[in-house]
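All protein chains but one are shown at their positions in the complex.
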Amino acid sequence: MSRRISRIIVFSLIFGGIACCVHSGAALAQSPDAAVRPPQNVRAIDTRGDEGGSITVMWDLSPDDYDGTAEAVTVIGYEIMRAESPGGPFASVGFASAGATRFADASTHDGTDYYYQVTASTSSGGPVSPVIGPVRSSPQWFNVNRANVFIIGIILSMSIIFYIASARRGKKLFIRRIAGLEAVQEAIGRATEMGRPILYIPGIQDMDDVQTVAGVTILGYVARTIAEYDTKIEVPTSRSIVMSTARETIKAAYIAAGRPDAYSDDAVHYVTDEQFGYVAAVDGIMVRDKPATCFYMGAFFAESLIMAETGNSIGAIQIAGTAMPAQLPFFVAACDYTLIGEELFAASAYLSNEPKQLGSLKGQDVGKSIAMLAIATGVILFTLHQVTRVQWFMDAGNWFKDLFLLN
Amino acid sequence: MWMDSPNWVTFGTWVAALLTLGIMSFLYKDNKVYKFCEAVFIGISAGYWFVSYFWQTLLPRLGDPLVAGAKSFFSGSPIWGSLVLFIPLGLGVMMLLRLIPKTGWLSRWPLAFVVGYTAGLRLITFLQSNAMTQLQNSVQPVVRYDAAGGFLAWESFNILLVTVGTFAGLFYFFFSKEHKGAFGRVARLGTWFLMITFGAAFGYTVMGRMSLLIGRLDFLLADWLKVIG
Amino acid sequence: MSNGNQPSFLEKVQALDRRVIFLFIALAVSLPLLFHVVFPEKISPIVSSMFDRIESLPEGSRVLISFDYSPSTVPEVQPMVDAVMRHCAARKQKLYLMALWATGQNITDETIDRVLKVEFPEYRYGEDYVNIGYKSGNQGLINVILTDLKKMYTTDVHGTAIDSIPMMAPIRNLRNFDIIFTFGGGFPGTKEWVLFAGDPGRIPVASGVTAVQAPLLYPYYPSQLLGLMGGIKGAAEYESELIRRYPQFESLPHPGIDMMGPQAVAHLVIMLFIVIGNVAYFATRNRQASDQGAR
Partner (left out) sequence: MRRQVPLVITFIVGAVLIIAAFIPHHPFGRLGENFSLYFDIIAVFAFLLGGGNLVRIHGGKFMRGIRSSIQEAKKGGGFWPLKFLVEFPFFAFGGLEDKRGRDWFFSLITLLGFFAMLYAGLFKVGNPDGWQGNVTNPEALFQEFYQSMFNPLQATMYALLAFFVASASYRAFRAKSPEATILLATAFVILLGRTPAGTYATDWLPQSLSFFHIPNLANWIMAVPNLAGQRAIMIGISLGVIAMSLRVILGVERTYLGADEK
């Protein structure tokens, strides 16, 4: 909530700052004794869409604030004063710089009556506005400021859920080949032929990273094939929860393949939470056990290239997938196949080959179409404004752009 | 203190230097010294993290509030705040029930909580920070004029290029359409933009990585061998 | 493939043992370190624009330096700060030091002790330089001091009243500074200084940031940003220009230049290997093609 308030402050400050500073040089020459007038039309309301504890005070600029034409600026800012009774005593709760027209007082107690007045500050005191109030703060049940996030979230979610549902009803969907995932089968087959193990790295982050969740679900489908082929798999993990989840996942895959007896907890073992300690161990496993195939699926940081290069040096087939933009180049350079960003999240759906999972991929495509449509609309509106100079396009463009504004 | 004595400092430097060389020996080939360093690293780092979790999470965020809650319980004050903590405590204990075969299935409850938490939280954060912010930044005129009304060809071209590149890149990610024909060509253009992104990031990172090596060599040459000043 | 079972030299080069590359990288970094190999850095326009500005400002000009970083980025950022500070002091300009980051205040003190007090003992606190320290508020702070500095800063870091410090007398707000330098690598930093002080106040802002940050800030140059240094390379450029104009600084530490020696050699070695790899690749490919043609 405080972020929202600070955004409001920031925006008012931007405009206020621009407004006042252009002429503040001239202001210095002015005598500070010139009588300035207080801010007009002061209002105070409960801050919208918050969890309580905040009241927003608004005002119209003092006529002596910079208004675009005035030669001089004498008001350097506004002091917001608060009291619990109309007679005072009033104490300052904050300061807004010149040109600002609102301030969020985030130090209120819900249900208490407050009275406000706003001082137009000059370098030597300043006039005060009339007292307003009472006003109380309270928490709300819906954050109207995030209505746009809500609506866009609904649109994107619905497009995905719609296609999951329609695929479940049996509608046939086309999904293109994804080379990296087509190679999974072949890579497991190769390890089986060579009688060497498969190394699976589910990233180095904990389960609270959605990339790790993706990595573990992909592990589920990989493990199913492994169980059928009776290949050995090694999953060193750098987090304990990932270890537990990976064990559940692999066990389920062995049961699904009808070979629960072949499963052993030893396939998955914890190494250390430390990023580079983990890598030191994984490198050791690679050069000693010489896996035929290495999977890297999840969230990676700098260690990505250390593992991928060591894996390359032992001649393993390597399939990587991550949504860490900074590490993608290294996987692309050192691995045979790399799932880029979105493909990592699509992988488990693709490998599952279940209609409803594939349906969600179609939904993602619709989401991308919506995103492109949105960009195109905004770009066209603003470009039309530049070309035609018709203000309406600018207004429409700004309205449209604000749909994606986080506040 | 004894640890501040010059001998001890020298000893610490020697330990650090030998460990440094041990790890570097892996570049030549796997060997016993590397294996030794690896074993040290795994042991102390796992211990280090557990100690950190213990003092920085378990005690201040679970232990202390529970003790405080118990105190206020006996003094008759409200204890709702600490009662809530029995939820994570319970989930944590369930996690340990894996160790008992009969109750092992209960450990899926905390896992289900964790995955649900991750899914719910990340859906919102990625919707905001990736989708909406990027869309907002993408919306800008592809034709630009300066204040005097002159056409800014270069700026306009750059923005157009970014917009086209973003679209082409998104085309590449389409799953439900074969990369063939006109669509395929745009998707191909998208891969070119992705390759530029990867090449740029790769080239740009090299300097940072070299700095790390310079740092290590500087330690070996200056602090340990003292051959450079 | 070439005739016979023996792989040709070019094929061997293509599948070069990576340890050969490792060896070259190790040498490329350690030899320049050992023998202090330095390269003449050619100052790029984006750095020279701010160097020249400092150079052209008259004696006694007012320079604001904001320390917007933490110890973790000191290795990358500090060389730039030292170089700029030295330059300003050599030009006898008045230094006003502050910080948007809480961690910046200690770094400011450390820099004063190490650079100003040692190298410029004639510099007097309160007359030639002042440290007004850290205040919270990020861009909000910038915005307020753009109109009224003394609203936020009533004392310096030592608790001395601002009004009793001689060099603070002519300062009412940010517009009284001739140039603002911001050093950092995150939020708040250069972007905030440009948007909240430089643009609205028409004050020249120059900046030194980490290498990772720099590309994100290039769009601001040259209209909104006077100049920009990115990481060690930026520091090296500034240091070498400084030494070129002020040879007396040659004996002082110049970590930027020192670090760039191994950096440049290592980069060149990597590029050389890329070229060799491609030459070998094309040579074998062409030979393959001609072999097939002959058959």
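Quick notes on this one:
As written, the chain order gives the labels A, B and C, with residue 1 at the start of each chain.
Quick note on the criterion: a contact is a pair of C-beta atoms (placed from the backbone, for glycine too) under 8 Å apart; a residue touches a chain by one contact, two chains touch by 3 or more.
Since the model is a prediction, treat every value here as computed from it, not as a measurement.
Within the full complex, the chain left out of the display is in contact with A, B, C. From the options C:Ser8, C:Ser44 or C:Gln224, the residue with contact to the unseen chain in the full assembly is C:Ser44.
Across B:Phe36, B:Phe73, B:Phe151 or B:Phe183, the single residue that touches the chain missing here is B:Phe36.
Note that of A:Ile55, A:Ile204, A:Ile319 or A:Ala349, the residue touching the chain absent from this view is A:Ala349.
Only one residue from C:Gln105, C:Thr147, C:Asn173 or C:Gln263 touches the chain missing from this view: C:Gln263.
Touch with the hidden chain on the side of chain C covers residues 16, 18, 21-22, 24-26, 29, 39-42, 44, 46, 215, 218-219, 233, 260, 263-264, 266-271, 273-274, 277-278, 281-282. Touch with the hidden chain on the side of chain B covers residues 1, 3, 12, 15-17, 19-20, 23-24, 26-27, 30-32, 35-58, 61-62, 84-85, 87-89, 91-93, 95-96, 98-99, 105, 108-124, 126-127, 130-131, 134-135, 137-138, 158, 161-170, 172-173, 190-207, 209-210, 212-213, 215-216, 219. Interface residues of chain A facing the missing partner chain: 1, 49-52, 139-143, 146, 149-150, 153, 156-157, 160-161, 164, 206, 208, 210, 213-214, 216-217, 220-221, 237, 239-241, 243-245, 248-249, 251-253, 255-256, 260, 269-277, 279-280, 288, 302, 305-306, 308-309, 312, 323, 325, 328, 330, 332-334, 340-346, 348-349, 352, 354, 356-357, 360-361, 363-364, 367-368, 371.
Here is the rule we go by: only the chains that are shown with their structure count from here on.
Seen from the C-alpha centroid of chain C, the farthest chain centroid is that of A.
Between chain A and chain C, the centres computed from C-alpha atoms are 30 Å apart. The geometric centre of chain A is 14 Å away from that of chain B, both derived from CA atoms. Looking at chain B, one finds that none of its residues touch two or more other chains. Across the assembly, chain C contributes no residue in contact with two or more other chains. Within the complex formed with chain B, the residues of chain A that make contact are 148-149, 152-153, 156, 173-176, 178, 207-210, 212-213, 241, 244-245, 248, 271-274, 276-277, 280-281, 283-284, 287-288, 325-326, 328-330, 332-333, 340-343, 346, 350, 361-362, 364-365, 368, 371-372, 374-375, 378-379, 382-383, 385-387, 397, 400-401, 404-406. Put simply, chain A touches chain C in their complex at residues 6, 9-10, 13-14, 16-18, 20-22, 24-25, 28, 76-77, 95, 97-98, 123, 309, 313. In the complex of the two chains, the chain C residues touching chain B come out as 19, 22, 25, 29-30, 33-34, 36, 75-76, 211-212, 215, 231-233, 259, 262-263, 266-267, 270.
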